[in-house]
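Heads up, one of the protein chains got dropped from this complex, but the rest are sitting where they should.
And then subunit A:
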């Protein structure tokens, strides 16, 4: 299962975090900083999967943004690696049509894709349908 999704910048500042199992607020910043440090210190010739504590990190860098997904052992790392890319492609599809940015919109999109740590939707049209419908209703 997926334990958490993080989007951080290269300075390690969290831009988005979503947890799928309870982690106390006070522990999150440290966990995020540590996990990101782990990923950022990887060399170019190392793979995108890091064994971290008793689970794994799958990370993928897009320009100055790094997306890190914590997954339990036994998860198909490459499928998560591509899930990250699917997520980015969905964001691309949505934000290329909409000028404004909302932290909430990104969360709403992520919510359509992952629930309870499981991948529940990967069809881009279906992922975006609820948000598009909401925005349409508000504009109209």
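Note that in this section a residue touches a chain if its C-beta (ideal position, glycine included) is under 8 Å from a C-beta of that chain, and two chains touch if they have at least 3 such contacts; residues count from 1.
Going forward, contacts and distances are computed from a predicted model.
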Name of the absent chain as recorded in UniProt (options "WD repeat and FYVE domain containing 1", "TATA-box binding protein like 2", "Origin recognition complex subunit 3" or "Adaptor related protein complex 4 subunit epsilon 1"): "Adaptor related protein complex 4 subunit epsilon 1"
Absent chain, residues of subunit A that touch it: 7, 9, 11, 13-18, 22, 25-26, 28-29, 45-49, 62-65, 76-79, 81-83, 86, 88-89, 91-92, 95-96, 99-104, 107-108, 111-112, 115-116, 118-126, 129-130, 133-135, 137-138
